[in-house]
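After the structure tokens below, expect a handful of questions from me.
Every protein chain except one is present and positioned as in the full complex.
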């Protein structure tokens, strides 16, 4: 193995993430950190400098698999920025320790977030949700465990109807569910006590990137004074936005929106299928993380605390 | 035929409306008025009083077929309130004249509305629409005939996806169309120059009853200052609301929202499928009718002018 | 009796109104019109011109008793503008007829208004009210007669706590009442379906003059999307405002706000006790009158229809 | 003179209007109606039909001089729609009578408007104005005549600084004036009691076309709850907008914005100099006309009353 | 004394707090910390571990007296989290030092806060207040000491009319006071320069829990652009809300709202008497603490700095 070479497990993990076999913000983060730890433990590097280069190369390879997944650089950065040691073994040990700390935090994060989010819910509340968020589900599950009776109004979330999965999981938690098309939020928004949504990423200015339609729901909720809570682990905070980077909104395949027959029927009609939208902080009441509850405009403090005031890109340092 | 009896054609029309073989606000109105005219011309009544009773009976039977269709009572009221004559023949003639006037107005209404709505559109504008409205299409068609280049963003309008029909018809008018899921309006609302929607009915307080999701679109449009135009023939004005009557929102079948497989998968999850929502006038910029353009708060004047300041229910007068 | 002299009953009515023995917008209007009718029937005038002068004098005397009561000039104007006749007896008869028409309308007005307002209420609704308004109570009473179950949250309405009377009357209508201090509206505004308030007068620009605190309630209701309905007979429309006249807000006695002991304890502290405030139309959803339901911005059409496009002051014409 | 020919005075008036020697909405209207009256009195037409054609031709020629001046078609329409008569002399007399009526109304209009607007102002108020409007000045002048002390904050109104003229005229009315640059409205908007502006035209939907910057002032005023009054004679109502016609915003010469030296210094920089903007009705509290005070959303009723429910273009009828 | 036993002075303090003989956020905090210090100095514990247990027991007993007073756990937490020492005497000394530091800070806090709040006030300003807050009074007192002339509009604050006390104290500071009923804020809100209110607690999301009616006042102030300042010592920050805990709103006795006679007159009418409401941060402009001025959305940073990023409940640790 040459200096800078990465172990087999890194390459495999990178491929799995690229192929979307490994999915979900937390799962991607976990696998990537485990790969870095493997690189450290299995490396044949002869000195600290070489190992350091290998780790940077590994991070770079992992990073490139999914340029828009915010949990991936957050995870890599956690390890690479905290590892230390002048000699090979102390560096190796440091990577292992740091990786383990990251993984342990990750294990606890959703449960901690769930407890905090559950505290916002009162017995008898009705919650409206959009799309499918395990962080939101963790809040509701914990509230159920606390014995609170809840109802839910679930938006189906076109085009992929992740609301169906949310509906089933809520039902299994003993929550009576009313499933609606996305447009029907207008009929129920006054009757619900809370809107709870997840996030794909949260930006330094407090805006929330989430499944397309979130912003419309938040604007509607604000119009009638219904509070909007975003449940998002700190892995979702995007420190690059602290440097002003704009979000790029993925445009997904037409097939999610229309089937083949309609396609042929519609002819020259173009289909646009943006995956996300951006909700400004003035339409969000609170962001629940595993580290506590924040107003969206206050999340930047947490972002700086966790990821530094000048986010680095350690994986770029190893580049030649 | 007994006094108060109605002619065969009235009975047939009533059945066709009830069976939804006759559909669409304008078509229902046309058929009902033609049936009243038939009743007048074909009646065997021996005096004016008897004919009057027959007409009331006919109107009542027609009215009962679709209690929520606002164009039906508007059409019946138009004829019954305007007919006059002390003797049989002059009453008969009056009904025919009045019915013909109504039908002629109806023929012109959409074209007139289209011209007015088209005047709001400028060459190069992009229009966002929801659901399928022939009144909206008339505006865009006229604008196209005036040589204006337009683009359209069409919301698919779950659950029944009437947006597909709108997209095709706009395409046929030479309008490049971008079809989106309903939630994706959040990504395009800043880029469009106008939101144009139709109406199922317009209320005395200026609020607009339309396909579910209209209110969410209007709230979103207001949040970014995009003007919202409602295109609706005066047949859609609901004079009963002048007496404070609340709108009843139809809840349609689950099957429109989920297919059988999902139904079985979701188990106890309830599906709600409200057909309409109500947009308050503060979120609408203008209502375009065939009688001119109004701010929504000013539509009540037109309603009173057309349907009287104390809407009558002439079909109820014949009741015993 | 000199030309221009008024009958005893006019003088008596004027005194009773001035002394506030006759109170309430409708009652004042009724008594004033009856006095005009008495003047017409009992007058010893020898010709139409003299009777006309007497009636103007009578109107002027009545008008002066309560310069700020809007129902009084509305009532006087109704009779004086509609009376006609070149000779004494036809003028006399015209006054009697017109007065009777006014009184008959007045008799029906509250019931008509109540039916319209009741139509806005649905079975199971909760209504929040401020102060005491017989027009609001008429709406709720009619809704109860229609078999609707309603709940009410009643603001006590400092300083005079007219909410207590409202609470009792609602209780007697079988409406469960929650009585609160005015400030506590903030805790219940999201839980009520409607805010219903009366009006002291309604202005040409659609703003509503009502008991102090109404505007704060309306602003709060708008902040959470709760609809605000103003119930007001057309007697409350103030046609002088069509000419731009500003409202003068009465400042009432300190004693209503603090008792003597507090007064002496507070020393130099000034007490302000304004009776009314003005709610702009953008914070009101609908005005219910006996003539139908209007958006507040549309009420000017009704005002012009009832009181003329250039409100006259016929009582001033008789002045020398 | 051929049938359809117009008299010298019509041609002269048309030229003067075209050359902007005749300016100002009311002055243009006056001159145009006087020219029509001249055409009627001086015509050598041999029959009514010919005179009618001449009048249409005259109206068309006048209309064409300033396609965007709304008072011009309103004035022409007033005469042409009201004139009647089957024979030459009665038609001629009718034009004279109608023209005189128009001119008499015009004479009274500003004074009537001034009285109504003055009623909105209270002793001690401070008024902020934009640009120069004789209607606004009439309101303040009347208020001064009523003995009210007023202060004014006057925006200079770039680029042409019509605020200087306003400032001088207010000063001459005994109103202490503070002159500010347009941007400085932000520092004074909380301290003024009223914003008063004129209008170039008012549209059927209640929006107000006025000097560029009006909308910004109105948005700012709404943000802090300061009421905005538009003073505009009914000549400014634009009945074409009832048919949906959009406003075209004149772009004026660069020279108004930068002098020659700056022009040469700036080089390729483009200058845009739009003359007007459009303020939506939700940012305006009241429109004061000589016919009374209206909420902007209610002005459409007055427009229809004065100019018909289907505005005609009588000058186009004579075209061959 | 058993391990975990508490000294007499702790028990007495607990009783006095429970009986509300000791009241006011700062006073409660002071007494509780003095009791902890007494426990440390008077304890007969034989080792550090025993003393630690005693202190936890003492804290728990004190904490239980008033579960909703936020200053109490903040004070206890301050001492218990900062005390340290492996041996008895160093632990004892540490408690004394920490308690003294707390008490010294408390002594200075109101004066420091007053200086900061006073800086927001300008000579000639008028301030509107609600209820009675010593923190608000400290701001005004300091401004007065700086020689600023101020006026005040004081809301009486039903049901307990704490506004009377505020009015008297402001009067004694040489501030001319206008006392009003709560509803009358609508008449004065445009005329005041500032709204100043205190807080019962401030939450992690920046929302402010304060005397019922605060939210209505803040919504009204925002509607007209009047800035709202909350004056609150950091003792009022509620770190439990960082973990999402919702506020429980105390419902107080009916007797505060109606007297016995009214009670008997009203019969079945229910009285609700919530003590507090919650104002969202978007309706508050600034929070003044003794540690500086913050936007409400930024207060979470101060909360974390003072009370930790994961608020502990040290008094619960001693439980068996």
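Going by the order they are written in, the chains are A, B, C, D and E; count residues from 1 in each one.
Everything that follows uses one rule, which is that a residue touches a chain if its C-beta (ideal position, glycine included) is under 8 Å from a C-beta of that chain, and two chains touch if they have at least 3 such contacts.
Predicted model only: the values in this text are computed from it and were never measured.
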| item | value |
| --- | --- |
| Partner chains on view for the chain not depicted | A, B, D, E |
| Omitted-chain contact residue, chosen from D:90, D:146 or D:183 | D:183 |
| Residues belonging to chain E that touch the chain removed from view | 115-120, 122, 227, 282, 285-286, 288, 291-298, 301 |
| For chain D, the residues touching the chain missing from this view | 154, 156-159, 164, 167-168, 171, 176-188, 211-216, 219-220, 223, 249, 257-258, 262, 265-274, 277 |
| On chain B, residues whose C-beta touches the chain left out of the figure | 190, 223-225 |
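The rule we apply is simple: only the chains that are shown with their structure count from here on.
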| item | value |
| --- | --- |
| Distance between the centres, which are taken as Cα means, of chain C and chain A, whole angstrom | 59 |
| Chain A-chain B separation of Cα centroids, rounded to whole Å | 45 |
| Where chain E touches two or more other chains, by residue | 223 |
